[in-house]
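For this view, one protein chain was removed and the others were kept in their places.
Right, chain A next:
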Amino acid sequence: MADAQVQRTNTLEVINESNMHNVPKGSESHFKVVVVSMDFENLSLIKRHRMVNDVLKDELAGGVHALSIQAKTPSQWSQNSSVSQSPACLGGMAREMANNKS
């Protein structure tokens, strides 16, 4: 789907946020990735996110349930390198597990 690829990455942070959710201890289900890359220059947010989603498509098709993405260019990152907080879980995961879905 994505026609461009993330080739040059300046910063890559992968944060496991699974413990914020109602999942078994040690789960790897909810993640946030922070990607800073020159390849995002002049690209819309939606295109940047598609590039990241594409890199992670196997993970998303497998056990990864939620993925929050922050995709910035190096100049954006140098102006503001704060990583936004993910919202609190509202219990939907418990219902989904009860329904036997991933």
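What we mean here is this: contacts are C-beta pairs under 8 Å (C-beta built on N, C-alpha and C of every residue); 3 or more make two chains touch, one makes a residue touch a chain; residues count from 1.
One rule holds in what follows: contacts and distances are computed from a predicted model.
One subunit of the complex is not drawn; among "DNA replication complex GINS protein PSF1", "WD repeat domain 74", "Large ribosomal subunit protein mL46" or "Glutaredoxin-related protein 5, mitochondrial", its UniProt record names it "Glutaredoxin-related protein 5, mitochondrial".
Among A:Glu28, A:Glu41 or A:Glu96, only A:Glu96 touches the chain that is left out of the view.
Against the chain not displayed here, chain A makes contact via residues 1, 45-46, 49-50, 53, 57, 60-61, 66-70, 84, 86-93, 95-96, 98-101.
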